[in-house]
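Take this structure first; my questions come after.
For this depiction, one protein chain was excluded, whereas all remaining protein chains were kept in their positions.
A and B are the chain letters, set down in written order, and residue numbers restart from 1 in every chain.
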Amino acid sequence: MKKIVALVLAALMLVTVFAACGETKTDEKVIKIGIFEPASGANGAGGKQETLGIKYAHAVCPTVEINGETYKVELVPVDNQSADDKAPTAAAELVGKKVSVVLGSYGSGVSIAASDTFKQAGIPAIGVTCTNPKVTEGNSHYFRICFLDPFQGTVLANYAYNELGYRTAYTLGETGNEYDQGLVHYFTEAFTALGGKVENASFVKDTSDFNTLITNAVNSGAEVIFAPTSIQYAQLIVEQAAAKNADVTLLASDTWDSNVILAAAKGKDVDIQVTTFYQEGGNAEFDAGFKAWIEGDSQNLTDNGGDSKIAAVSAMGYDAYFVALEAIKAANSTNPADIMAALWDVEYTGVTGAIKFDEINGDADRSTAYIKKANTDTALWDFVKEQGVN
Amino acid sequence: MKTKSKAIFKTIDIVLLLAVLGVAIAVDAFMPVGLPATVLKKGAVFAVVAVSMNLLNGFTGLFSLGQAGFMLLGAYTYAIFSIPLEARESVYYMQDHLAGFLHVAELPVIPAMIAAGLIAAVFAFLIGLPVLRLKSDYLAIATLGFAEIVGAFAKWDTLGPITNAPNPLVNYPKFSKVTTYFIVAGVCIAIIALLVRSTYGRAFKAIRDDEIAAEAMGINLAKHKMISFVTSSFFAGVGGAMLAMFQSKAQANSFTTALTYEILLIVVIGGIGSLSGSVIASFLYIACSEWWLRFLDTPDVIPGLTRNGFRLVVFSAVIMIIVLFFRRGLMGDKEFSTERLVKGSKQLVRNLQDKRKAKEAK
Partner (left out) sequence: MNITIDHLLAGISVGGQYALIAIGYTMVYGILRLINFAHGDVFMASGLIVVYLTTAMPLQYAIPLVLFLTVMLGFFIERAAYKPLRQAPRMSVMISAIGVSYLIQNLALYITGGLPQTYPAIPWISDSITIFGAVTKRVTIITPILTIILIVLLVALIRYTKIGMAMRAVSKDFETAQLMGIKINRVISTTFVIGSLLAAVGSLLYFTSYQSVVPTSGSMPGLKAFVAAVFGGIGSIPGAVIGAFIIGICENLIKSSTEFAIFSDAFTFALLIFVLCVRPTGLFGEKSIDKV
């Protein structure tokens, strides 16, 4: 028995190694774009939606012209598992597959962990929705097309204070998570500078019970709970706040822009407002095309959370793909170094707005964020306004 | 005759070791970036940690699950002391102020790694005083709890001026070459191997095999358990510093219980009580899970079955098979040597011949 098991195992190993080696070769000219996104772990859901945007963009425009020749674009996705220690090997996988440019990741932590691998390989990376300042700071290969934490935190504080007229806020974030705590930090800074009062609270990883924290918030007299958490917690916070009939606004950041939140809020008495990169309805052609594409494939539908609502990260992924194509066209080469050089001068107007990188870090210049509000009757986002820092 | 063949085998062993180093140098020279280099680096890091865990679990019979906690301490210590002074402002950008000593204390790479080990060892000593008296599974759960507590403190924003919580520590010096990882890992593993072969090592094994008998023979249980625990934690700390280098950032979130479990599984696959087994298993584990089996995640290999996550399912199923059917792991409690390999294969051939003869006789 043992021997048979051992033999089967050994045979399987051999087969897998051979299968891994066997790569098909074609005569077509191909340029590879790596998708460095989580498909599992804490950020799996967001990573999948971002990947969908990139894949849709690829479906819309699967080729690129280089030196008068048509190159087929091949997407190479890899799962970084939202884990820092898995990120460098995932990045190395892309390097090994000889990608010319990398898109991603959702979540800044893995981007920072993988940054050196891309740097050593000389491959440019375009951050799609990683909002931490450290991703692009002090390097010349990591670019980013979204806004940053300091910007988003400040925008939200201004919106809460000036537009909603709130004076007391309660913040919730996961401890040790630079995304949550970074936004909380900048929100608190801006909100108190305006004259508001903030109480900060944190919770530990894998918390499910927010009842106590929501009670604390209500007891503290807060008018708004600012909770820029990942989707996993967001859903629980929405449900528990609704079950408590807590009379507060839930204010959050781009991570909450997900159909999971809408599903949780449906039919409940909650006020949820988020800032985000894109508002459905911003570009009718993209919306219609993307929805049709999602609905045409059951796997896509599952990855998008079971329906065809458009997450802002998908729109960002879509734009990131075209930014990469622009850079490839401008570089007129498949060589990563040329593309990296060309990226600095790329200007592109996508569905989420105009994208142009600054000269210091390679961050896109974004001066407004979209604010939207969950409609609990229709389970859709209602557009509220465009909000800048001022 | 016998001593002569022994000498030959010894030479082959040394040649093999040098060959391993040669592979590292070759990878550095010809493909410095890419999967082989990355996997070898991570394999070296995990080898150090797995060997350190094996010292405890395999050689001393202390079932500890605190490895992630000690790695975290090591990673943070290394990062805090080795970030260049001028870069500190920008790393700690969200903190109002820096802890006083951070304005002056900066260590070069190797001293910072040693400091990483020392801090982990100090904490091991402190926690070891109460918990080492506990029996096997209670010790496991207590050390697991300790790792969780360390994690909670590392995430505490009040300690932010030191730990930079909640932001990661970045911009510290890193080894760039596979060879460097290999040499550092080699030194650590060699020290543990020497310890295992010393009188201390024999005492550890006596404790593992029978605590009461060992005590009756005059082995000081508390002292030896503590030595094993502190040494193991020292190298877990060094391993943590190396992991921090590998992933270019030190942050409490990445030192989870899952990491401890992964290392434990490596130790089991390699064979509880075999240092070389742990080393081989580390490289195999990392290569399989993050390189060779990755294609199982692509949907077109077997449509409808392979998609994201399938790799991990296959991988964990294989681990279960190893745990259930090959409990001794790759090496059992033996060490790798060419002599054993040759003798083993001779034995295997002889067995097969015997079997055939037996069949023919029938």
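Brief remarks follow.
Assume contacts are C-beta pairs under 8 Å (C-beta built on N, C-alpha and C of every residue); 3 or more make two chains touch, one makes a residue touch a chain.
Every value quoted in this text rests on a predicted model; they were computed, and no experiment measured them.
Per the touch definition above, the residue from A:Thr129, A:Thr188 or A:Gln235 contacting the chain not shown is A:Gln235.
Only one residue from B:Pro130, B:Gly218 or B:Pro303 touches the chain missing from this view: B:Pro130. Considering A:Thr63, A:Thr168 or A:Asn216, the position touching the chain not shown turns out to be A:Asn216 (whole complex).
Screening A:Ala201, A:Ile294 or A:Ile355 for touch with the missing chain picks out A:Ala201.
The missing chain lies against chain A, touching residues 38-41, 44-45, 48, 175, 199-204, 206, 208-209, 211-213, 215-216, 219, 231-232, 235-236, 239-240, 243-245, 260, 263-264, 302-303, 305. For chain B, the residues in touch with the chain missing from this view are 57, 63, 130-131, 133-138, 140-142, 144-146, 148-149, 151-153, 155-156, 212, 257, 261, 264-265, 268, 272, 307-310, 312-313, 315-317, 319-320, 323-324, 327.
As a working rule, only the chains that are shown with their structure count from here on.
Separation between the centroids of chain A and chain B, computed from CA atoms only, is 33 Å. Partner chain B is touched in their complex by these residues of chain A: 1-2, 5-6, 9, 16-17, 19-20, 39-40, 78-79, 83-93, 95-96, 109, 112-113, 115-117, 120-121, 133-134, 137-138, 173, 175-178, 180-182, 185, 202, 204-205, 299.
Those residues of chain B that touch chain A in the shared complex are 32-35, 37-39, 41-42, 90, 93-94, 151-152, 154-157, 165-168, 170-171, 174, 176, 243, 246-249, 251-254, 259, 286, 290-297, 299, 301, 307-309, 312, 318, 321, 325-326.
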